[in-house]
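Take this structure first; my questions come after.
Note that one protein chain is taken out, while the other chains of the complex remain in position.
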Amino acid sequence: MSDTAVHSQEPQLLEVSIGPQHPSTHGVFRMNVVLDGETIVKLKPVMGYLHRNHEQLAENMSYLASMPYTDRLDYICSMTNNFAYAMAVEKLAGIDVPERAQYIRVLMAELTRLINHTLLVGFLLNDLGAFFTPTLYAFREREKILDFFEATAGSRMMCNYFRFGGVKADLPAGGMEQVKEIVKNYSRFLDEFERLLTSNEILRSRCQNVGILSKELAVNASITGPILRASGVNYDIRKVDKYSIYDRFEFKVPLGKVGDVYDRYYVRILEMRESIKILQQLLKQMPEKGEILSAKGAAAAKSPRMWKPPAGDAYGRIESPKGELGFYLVSDGSPKPYRYHVRPPSFINITILEDMCLGQKVADAIVILGSVDIVLGEVDR
Amino acid sequence: MNVEEIKNDLLKHVPGLELTVEGESFIVPKEKLLEAARFLKENEKYRMDYLSCVTGVDYLAQAARLGQPGQAAVGGQSELASGYLESVNHLYSMEKKHGPIVLKVRVPRSDPRMPSLVPLYRGAEYQEREAYDLLGIIYEGHPDLRRILMWDEFEGHPLRKDYVEEDQDIR
Amino acid sequence: METSESIFVVIKKAILGFFHGFLPDWTVVIISILISVTAIVIFGPVTMMFLTWLERKVVGRIQNRYGPNRAGIFGLLQPIADGVKMLTKEDIVPRAADKVTHFLAPVIVVIPALLVFSVLPFGRGMAAVNLNVGLLFFLAVSTMSTIAIFMGSWGSRNKFSLLGGMRAVAQMVSYEIPMVMSVVPVILVTGSLSMVSIVEAQLGGKWFVLTPWGFFGAIVFFLCGVAEVNRTPFDLPEGESEIIAGFHTEYSGMKFALFYMAEFMSAFAIAGLTATLFFGGWDGPLLPSWLWFLVKSYAMIFIMIWFRGTLPRFRIDQLMGFAWKLLLPFALLNIFVAALWQMLPAPKNLIVSGIAEAVILVIVFFASRKDSPKKRTYVFAD
Amino acid sequence: MFGFGVLKGMSVTLWNFILSYVYPKKGITTVQYPEQKKEVEERFRNFPFLVYEGAPDNMRCVACDICSKECPPKCIYIIPEKDAQGRVQKKPATFDIDYAICMNCGICEEVCPFDAIFMDHEYELAEYERLSSLLYHKEDLLKPVEHFAKIRPTDYGRIEATRAAKGVKGRAQPVAGAPPKPAETQQSPPATS
Partner (left out) sequence: MDVLHNLARLGFFAATLVTLAAAVMVVTLRNIFHCALALILVLLGVAATYISLKAEFFAVIQILLYVGAIMTLVIFAIMLTSRIGDKTVLQNNRQGLMSFSLLALFNAFFIGSVIKTSWHLNPAAMTANVDAGVLGAAFMNEYVFPFEIISVVLIVALVGAIILGRSDQ
């Protein structure tokens, strides 16, 4: 703080703690904010209220037993959590995945991306003050996808659907028609959402040039996901690692220029349109029949608590809707993992929350936190 | 980007570095970690500008001695044989989009201090604080090393293999 | 048709006639005042209860759901249920609060909300008091609620309510001036401040909103009115997502209900005033006059609720910028157009003031282009 | 900052407002819960239940204890029956599932080799008291096979086909020879009050 002229005494700083019980912190997350009037002078995030020591739990259970716990990491996109964990174990134990299971996995991952981005836009508008209308439109569309998840995996949010080497069960009888229906009118819903929001002057003036994140700081602070791409860095793990069968689909990666809250909002809308393109291609290429669990996978699933992967360590990562979600597993040959570490995107994306909020208003801090899209299950593990 | 090529480049450019290769990863002595990481970050060929994941792992004495199958037994440095704490860093390049280079640093459990990577990568800040909080690895040079997930008055490091949870509610 | 037209006036005359028989005349005057007062004191809270129900129903329907439909048919008993809940809720006063101000604030915030109804012309001959400075009285009294809101936020000694109080005072002061300026054309054309004469000037379908200056004047006045009453998109003083509940964070139970009642009654007053000033008050072809007034006011209320269901909230500096840099200059220029309209004879004035209005719109549009948000382009990498 | 974008947004909400009156099937998405109930998908899984054929006594479960070992939160507690001479029978004497701990992940259904435990569709299980009333004992868990056939027809068809193929017929009489290895019941009983 530049030392202002002698006669004006130091400005009356207001120490406010936003959270952990606050209407718009997406869960139990606290920000100790020091305000000079309405502008933020200092911001210290405090977390750990939802810490369940998921990693120690996983070290005392068999590999399959911690699969349902990965649903509870980022409870909005449980399918992608399962996907990342399944890939990590497959890399560790060298299990192959049959053709149809790969297609089902990409189908589930892209549907989860649609859910996550739609919900995020809804909650971002809630932080901006729109009285729940965009959120409830988002929920209305999410219900259709969740019905499909319930029909295939058995549970709407806690799917526990992926197994090492494939998936638990094939699509139900009417499954393909349900997906076709969802994909067909999702782009119509996105047009309605954009008509409601994108050209809204109040939204634009509230979000443009707020919480700007430069390219260099984003890369240096290992930010991943839509926030990184909104700052203009072209890094999408689906394109970099080409894991699973993503190389068979032709889709673009939208990049922003300024890297502020408005870019993060609009990059997510464009990513949803790309996901719809992937789903359309997937529906055309998907083989009608095929086994959904490879031989090695079936062996692992027969008696999970006896199954012993070879010793060694492996790091599997995917492009989850919030960023790079990775699992680092060390196995010592016993049925229980020796070390089980989750690399959560939300936890690392808030490292530079303070840099984005300095000098902004209180209302902006809430909006920036909303645009960073954190889920506390994943931050605290 | 095979392991041999990286090993030779590292040995060539970082003076006085004795490197052991374990499967895909490199065991770097803690004194040379910052130099090796800086070389990998600035060198034109690699440009490893993205530190994806920092993990702390705790190897107890018997696990260390018998050595993980597929990992070299650690009999060599005597004080490490009594069990060591390991910090695994996965480095990627966002610019050149090429695969992970894994740097591992091992410190004995009795003196768990190692240099922090925060001066090079801001992304390591929270992950190193978590490794300190749950495993007790002290990162020197970390701007603000305090507990991140547990509450500040918590004693002990829960993820250590020899962590015994004291029973508060013995009725 | 004639009886339904002035049914309320006839009732009042009947009551007065009844008392006139055996009471001295000065008591009859007092009784007529009392009748008007009780009418308003009943009408105010009842409108508030109906508005809370209407708001939840309309916002519900906007969000593809029913809205309250459990308490009573169509959920009509919901306000009563809320009222009972508010009565039975514990009234918490924070220990560090400044007891006097904390207690007085909800009381004082309701007074202006009720006073304002005395001036509104509900129908032909149904304005409670035909003050010849009615309009100015309306504006003056509505500024008093600012002080009451600040008392509430200062009294509860809570950081968030302090922020809310600061925002409320800043917002009210900066939206009062464009509001007064946007009313000046109406006074200029009717030549009097009394609300009844304003409505009489618009009789026979010659509503002010149909004139060029009136249409945009109505928009400016309505926006300032919405800001004055702290409703979306100007509801910063009680921005839920930022500073929890702004100035009424520390209020619960009946005190919170009073704040809530004051907000809704002044919202209805603003809607009624817009209808009176620009949409011809109770002037309308078929229906009785007081019904026209209610129809028009509830149309305005619907727009306010529609705002609430759609728009996000302004930030404090944009809020100020919008008032000082856009509404105030536009309202001032609008006065010139109204003067033009008033001076020139009938056919020409419409054309000339129409052109003048268009010119003003273009000026203000280009003046505010600099800080208005830009469209963005995005790159698609592979 | 002129309001055309704002007007476009408001047209969307007005359209939804009108739609909810004009065409409720598409305009209203909420289900009035107590009166109308949203029927549950076939593979929906809530808390597990035990299957018996014919009489409750003739249950498929043989107390092999695989499910209680596989259960991630360890909420199943089995004590096998002992006959007069103390030999362990292939029937559970007590079979408790603590519904308060169970997270309906469905792993017990997958690993059960005897098709004895399946996930139910019943989700209205509210209780007044958390600890004891949510601990379901064997009697509360037992449900006939017909119930399983009714709620999950395709799965029932598939399982019956595999059972018929393997020639598994009903309740196997207790094999006279060496009793199966007594299942060690070392896992700690769930928190019973």
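A, B, C and D label the chains in the order they appear, each numbered from 1.
Simple rule for what comes next: contacts are C-beta pairs under 8 Å (C-beta built on N, C-alpha and C of every residue); 3 or more make two chains touch, one makes a residue touch a chain.
Quick caveat, the model's predicted, so the values are computed rather than measured.
Novice: Out of C:62, C:86 or C:151, which residue would touch the omitted chain in the full complex?
Specialist: Reading the full complex, the residue touching the unseen chain is C:151.
Novice: For a quick check of understanding: of C:101, C:156, C:249 or C:334, which residue touches the chain that isn't displayed?
Specialist: In the complete complex, the chain left out is touched by residue C:101.
Novice: Going by the contact rule already stated, which one of C:141, C:218, C:340 or C:364 would touch the omitted chain in the full complex?
Specialist: In the complete complex, the chain left out is touched by residue C:141.
Novice: Among the options C:133, C:203, C:299 or C:379, which residue touches the chain absent from this view?
Specialist: Touches the omitted chain: C:133.
Novice: Touching the missing chain, which residues of chain C?
Specialist: Against the left-out chain, chain C lists 24-26, 29, 98, 100-101, 104, 131-133, 136-137, 139-141, 143-144, 146-147, 150-151, 154, 165-166, 169, 172-173, 176, 191-193.
Please note the rule applied: only the chains that are shown with their structure count from here on.
Novice: In whole angstrom, what separates the CA-based centres of chain B and chain D?
Specialist: It comes to 44 Å between the two C-alpha centres.
Novice: Rounded to the nearest whole Å, what is the centre-to-centre distance of chain B and chain C, using the mean of the C-alpha atoms as each centre?
Specialist: Distance between chain centres, rounded to whole Å: 64 Å.
Novice: In whole angstrom, what separates the CA-based centres of chain A and chain B?
Specialist: 26
Novice: Residues of chain C that contact two or more other chains, please.
Specialist: 62-65, 309-311, 372-373
Novice: Among the residues of chain B, which ones contact at least 2 other chains?
Specialist: Nothing qualifies.
Novice: Which of the residues in chain A end up touching chain B in this complex?
Specialist: Chain A residues touching chain B: 47-48, 51, 53, 55-56, 217, 219-224, 233, 235, 240, 310-313, 315, 317, 324, 326, 328, 330, 332-333, 338-339, 341, 343, 347-348, 350-352, 380-381.
Novice: How about chain D: which of its residues touch chain C in the complex?
Specialist: Within the complex, chain D touches chain C at residues 1-2, 6, 9-10, 12-14, 16-17, 19-21, 27-30, 32.
Novice: Along chain A, where are the residues that touch chain D in the complex?
Specialist: 61-62, 64-69, 133, 137, 140, 143, 147, 150-155, 158, 160, 168-169, 172-173, 192, 195-205, 301, 303-305
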